[in-house]
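Written out below as structure tokens is the structure these notes cover.
Only one protein chain is missing from this complex, and each of the others stays in its spot.
Per-chain numbering from 1; labels A and B assigned in written order.
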Amino acid sequence: MPVMESVIGLEIHAQLKTATKLFCSCPTSVGSEPNSHICEVCSGQPGALPRLNAKAVELAAWTGLALGSKINNFSIFSRKNYFYPDLPNGFQISQLTPPICEGGGFTLPESENKFIRLNRIHLEDDAGKCIHDKQRGLTLVDLNRAGTPLIEIVTEPDFRSPAEVVEFLKKLHTILVHLKVTEGRLEEGEFRCDINISLRPKGSEDLGIRSEIKNLNSFRHVSQAIKYEVIRQERQYERSEPIIQETRLFDPVRQETRALRSKEEAHDYRYFPQPDLPSVPVSPATLARLKSELPCLPEETTMVLLSLGLTREQVAIIQNRRGAIEYFEAAKSFFDEPKQLATLMLELLLPAALREDIYPLETKCTPKLLAVLAKLITDNTLSRRAAYNLFPEIFEHGTDPKELAELRGVLQVSDAGAIKALAVDLIKAHPNEAKKYCNGQEKILSFFVGRLMQQSQGAANPKLAGEILVRLLKSQPK
Amino acid sequence: MPIDFKTTLRTAELACLNLKSGLSPEEAPAALARLTKELTDIINYFNILNEINTSEVEPLYSPLLEVAGLRPDEPERRANPEELLSQAPNRLGSFFVVPKII
Partner (left out) sequence: MNEIYKLTLTEVVEKLKSRQISATEMISAALARIEVTEPNLKACLTILGDQALSAARKLDQDGPDPTRPLWGVPVTVKDVFCTKGIRTTAASRYLENYIPAYDAQVVIKLRQAGAVIVAKTNLDEFAMGSSTEFSAFGPTRNPWNLTKVPGGSSGGAAASVVAFQTPGALGTDTGGSIRQPATLCGCVGLKPTYGRVSRYGIVAYGSSLDQAGPLARRVRDCASLLSVIAGYDDRDATSSLHQTDDYTTAQPVTLRGFKLGLPQELWNIKLDPDIEDALKNALKILEETGVELRSVNLPHLKYSVAAYYILATAEASTNLARYDGVRYGHRSNNPQDLTELYMASRSEALGPEVRRRILLGTFALSAGYYDTYYKKAAQVRRLIRDDYYQALTDCDLLITPVSSLLAWDFGSFIQDPLTLYQLDLMTLPVNLAGLPALALPVTLGKTSGLPVGLQLIGRPFDEINIISAGLALEELFPPLR
């Protein structure tokens, strides 16, 4: 058998961040009562007609701009026909030709700067949800999600390894979240992908018969599913068994992919232009405005943040959290010490905001308050530990950190005189320990520092205290 | 392009129609044959379009001369969800219900 290589292409669905559905004015919010966000349009009532959401068009075009695609002045919606309980009209409204964006792509820095080409980006509406009630032997249908706007991003079959796929997906996710095109919550299925995989002899230009793994919403599962599927197909080749073009699902528990029943494969979608929707315009003026509103791409921000002395890991966390960059920029405008700010955000603010499920900018701990806190630490006016103790109060009530520190009496004493007085008393009180220091047991310094901190009730600046103690201990008569 | 039983059945399956509905097993074959004949006659008639060369003609899917405006992304209440649900022939709480999908 020749050496085989895997050929992989992706179809990524991202839920657009709009207030209303793609073709009606129902809200897109999740977690509501079943079928509480439905109307005549998204529940497929007779006579109801779709009306396209302008924001969704702009977000799709924006994505295209960010990913280097060509934006079509006119694109067309088509009906994709099939019967399923979560599809109230008996057709999905999607785009065939021409889609809103064509082409584009980006490089993967950790895969030797390989360029992955995009085939297209198009708009379509999501289906509702079927919930299988095993106890009653029924399937329950909730149409709240039906009609939610999606973009589907289709790549060329340019991937050769799971690592490339995962790097691409992570980068794409970061970009889309950064652009605020999508909330990108993986666990909610707001960013999910289908993977097309085939094998071919290395060096060949042909495409083999592919299988499609549907609906993965975890980067880890993507990697595992590809690994499994490649091995499965290799074995098929080894046994000279034909690969069937089919849809498969990944089972993360068993770590394998399984074919869907062939009956569900018998689709003939009968695409045709949706007669209820004229072609979708993106005028040159709209395009120009969208271009001007395009924020710095994550890649550029990454460079800036790294150059400020943040680690790659810190940068990634800040970028992946919604609104974190804005918060960071705002705080930096008050106190330009990026590393200190980033540390406080990573260790205090972002976890707290996550617990409360709110955006960083919506918290009571405003960027200005965090900047004040950062300055107190940097100036040695507040110990890091004291700062961390104060934070919950600041986060909860928006209290000024300096006032709070004064109130709690935890501002550090950097008054050398006061510290010296304490140190002199301390050395007098512990002559044996002082002697040990003089005899070379320098580690005993920490004993003195600890006592001093204790006596100052933690208010002394430990660094300063250490320095003063060393000076006094060294100068005592032998 | 004559269409045969298989095409009729395949088309009916795509359209989710049971051509034997309401017919006894004895009636069904004749009814299917008659339907296939009707469809064949009509589709043969459609083939008249092959007389025209349309290779240079852009399809016209809708007579509309304009491009539609778009809808602002603002929530708006329309039909009442409970009124919509009240039309369901089978519901459980606020769910629509279908037989179990395996």
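In this text, a contact is a pair of C-beta atoms (placed from the backbone, for glycine too) under 8 Å apart; a residue touches a chain by one contact, two chains touch by 3 or more.
Keep in mind the model is a prediction, meaning the values are calculated, not measured.
Interface note for the absent chain: among A:275, A:309, A:351 or A:392, the touching residue is A:275. Not every partner is drawn; the one left out touches chain B at residues 1, 3, 7-8, 10-12, 14-19, 21-22, 35, 38-39, 41-43, 45-52, 54, 57-66, 68-69, 71, 78-80, 83-84, 86-90, 96, 98-101. Residues of chain A that touch the chain left out of the display are 40, 43-52, 79, 81, 83, 85, 88-91, 139, 141, 268, 270, 272, 275-278.
Here is the rule we go by: only the chains that are shown with their structure count from here on.
For the pair chain A and chain B, the distance between mean C-alpha positions equals 42 Å. By the touch criterion stated above, chain B contacts chain A in their complex at residues 14, 16, 61-62, 64, 66-68, 70-79, 81, 84-85, 92-101.
Residue ranges on chain A touching chain B, taken from their complex, read 18-20, 24-27, 33-41, 43, 45, 51-57, 74, 83, 85, 130-133, 136-143, 268, 270, 272-273, 275, 277-281.
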